[in-house]
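Of the protein chains in this complex, all but one are displayed in their positions.
Take a look at chain A:
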Amino acid sequence: MAIFREYVNSGRDRAAEDRRRHKELVEESIKKNIGNIIAEESIIGQSKDKKIKIPIKGIKEYQFVYGKNGPSAGSGDGSEKRGEKIGGEKAGKKGQGSGQAGNQEGEEIYETEITIEELINYLFDDMNLPDIDKKKIAELESIRSYKNLGYQRKGIPPRLAKKRSVIEKIKRKQGYLRNNRSLIDSEEEREEDDIVQNIEDDSKKRFPFSEDDLRYRRVREDRKKDFNAVVICIMDVSGSMDQTKKYLARSFYFLLYQFIKLKYANVDVVFIAHTTTAKEVNENEFFHRGESGGTYISSGYEKALEIIEQRYNPNSWNIYAFHCSDGDNWSEDNKRAVELGQKLCDICNLFGYGEIVPGYYSSGSTIKNEFQKSIKRKNFSIITMTSKDDVLPGLKKLLEKEGE
């Protein structure tokens, strides 16, 4: 006869540790793939709490398995004909029921929801980025706050403290009544009843506010010290900058922006697109509108300098300028570009030049060589990006420059 017994739950969740470790491995895999993920998101205007869905490849358990070149079998409904194409529904899950032991997983893709902030945290978590050097004098424009420091007798109507004023009035009224009573006490008590009557009448009478009752809040305007930063994105949008190159630039700007945002309360972003002339554009135009024509890098720098002069006083703003180009500058412009680049170095916290060369023919462009030769500044950095994988290391290199 069989034995039946009830399971005694020890309260232990035996899979907990293995699940934790699995989760950790999944997170590591997110970190590794982050370069691919972030390029999809629009750079600004996304709140840090926005949830985005990202696909994560499952942590695979690799073994030797067969590919898909052999035949498989399945059960159908009798309508199948030779040579007929079948959809993924019928054939997709090959092997699931056929008792194959180790290889039934195939492509496993999890989808996980994650906020942009979490994503950024994952990203910068173990990059060990240096603290950036803020300009101390820079003072804020951010929201003003008021601190209440008590009450005063004089003030402007908007700061009238109503509750406090009523309290003052009641105090005065009580004082007045007590005063009257003590007067009576000192006189003869014969007329007591009469007087009590009077007082009661008095208390029913209106007892108006007087100027003395009014109290006003005393406030101090708190100028919170804060640091502002502006990220100036300059990009070459001439004909030679195709979508792939822009995609790399975009990933880079996004990361730079996110990083700067972690460090400053207020971050402005300026987009400057240039060919032979430059103009300030919005984000959408910046990344999506291509133009034909040649390239004067200097025009972009000139525009940047102009905008800084008009809107972002270097004394109160931390300025991060970054320029992406494929290095295809017209040679007559090189000298001027170097000159203006130096000027940008003078006023920016950090100025970087990123050369985007998809494929592996990077002998380096003339302008890159010129920059390398002529701009010897601590806060200037040149990075080269050929594929998505270079974006993160590039950013790291750029930011480390600042920590030096």
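In this text, contacts are C-beta pairs under 8 Å (C-beta built on N, C-alpha and C of every residue); 3 or more make two chains touch, one makes a residue touch a chain; residues count from 1.
Here is the rule we go by: contacts and distances are computed from a predicted model.
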| item | value |
| --- | --- |
| Undepicted complex member, UniProt protein name, chosen from "Signal transduction histidine kinase", "NADH-quinone oxidoreductase subunit N", "Glycine cleavage system H protein" or "SpoVR family protein" | "SpoVR family protein" |
| Touch with the omitted chain, as defined above, among A:14, A:154 or A:373 | A:14 |
| Residue among A:23, A:153 or A:220 that touches the chain left out of view | A:23 |
| For chain A, residues in touch with the removed chain | 1-7, 9, 13-15, 17-25, 58-78, 80-103 |
